[in-house]
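Contents: one structure, followed by commentary.
Here the complex is missing a single protein chain, while all its other protein chains stay put.
So, chain A:
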């Protein structure tokens, strides 16, 4: 049995559904960090790292080498600890200002709502570093004044009508996993801010097996969607790293991308029909067809609109039969260059498995540090043998080599055939097959990293991830330059210990790749770590743009990356988007100020 827990697989991650009233959902989740309350990294009494809770297979396991890694990588020490406030101080929370007439109208609709401080704070942020930092140590200047929980499309229509009538500001809220400051309330917003929580609109309305589509309410969370579809033998195959918490509507609003897009496509490939409520009325197409030539696709005004135009209420999405067989895999390359060359070749031959990722050496070591204690001597002996073969016999330098992780899906026979094809290509680039175990651990890293940030925060380590997409010929230069830029900026800004600056090529396309960076540093000795952090992140983004990378591949723009929009899509392009906004929402009811 494989001991490493897989936090990724939708079928076996979390067993408890998020049900009950809107307020009940948030009780399962941390108020000041990522994920479930009961799941987190801690250092146990022996000083060893451990992951708590029973939700994940990693739960209750000891990670013997992790402490050393964290100390070595960040120069952090367990003795130097910061502590977050244990609970929200209700007195700090800005008061709820809601006009009584609106409340009367709202009550008449029978839509449930809350003006409770905790409910409002919970919906005042996403998961950017600075937002979490504020939760731990300060308070937001502006938060929603009221939270509403519509349960269906008609409820949303009523709420939007009321908002127009009373001139309120609506900020749609799905899973709250944004990492672009998209959920932050504009400080200067004087109107009442209504947080429209879609979590109660979570039903699958119908499944059409003939056309392989399903119509789903937009508030459904990724893992629930897959679980419910699985009951009928289907899946969407859309698995963004946040799928435990993020919602269908959120995916549409940010142009999300899933890990297995090579088989299933990104959200723009998956969506067949969208219903959105705007201040102008409802926007939708008149049919559910695979493609149409009726001018610019209006879906593309909606996808990536980041809550500035309206609320997505119902989405018809493509579904597929649940695959018969799944297999992880991994390949070790002597260096990153060879690895990228291999991925490029795989993309060229259009034989990419469901997922193929290439992590650099630092991230490989990171993954290694998260290896749980092995149960038997035999396993550890085997590990030693593997290591010996790769480093001594094959001459790979453990400080240079890198690893590609693979996930195959489909018929058993085809998977095995496909696997062979990919491994054959890898061999041409000096790659060595390195087992399923390593592959699985690679995917796990994506999911635990969010939990890890909370642990880091306790020990003066702050970090974040960011992503971009880039043409193939620039991948290597971009990765090298951005990592180097981060290291330099840290040095210049007085960060005392060299940062963790690592990347992975996380998606492949015909014409380029998506690259994902992790960056974290020890901030002891720095008076304003968040400011320093933001400057470095900004420099890193400048570097990406100078290297021919995009502003974002799937995180979106939000408010965090707005300053580069003009450069990214030109003046005229920005004007086109503005004019849509002006027509659809002339009074800026959807006033979260994202994107434009």
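Quick note on the criterion: contacts are C-beta pairs under 8 Å (C-beta built on N, C-alpha and C of every residue); 3 or more make two chains touch, one makes a residue touch a chain; residues count from 1.
Rule of thumb we're sticking to: contacts and distances are computed from a predicted model.
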Undisplayed chain, where the name is taken from the UniProt record, one of "Dihydroxyacetone phosphate acyltransferase", "AP complex subunit beta", "Sodium/hydrogen exchanger" or "Translation initiation factor eIF2B subunit alpha": "Dihydroxyacetone phosphate acyltransferase"
Hidden partner chain, touching residue among A:67, A:142 or A:480: A:480
Full-complex contact with the absent chain, from A:93, A:545 or A:596: A:545
Chain not shown, touching residues in chain A: 473-474, 477-478, 480-481, 484-485, 545-548
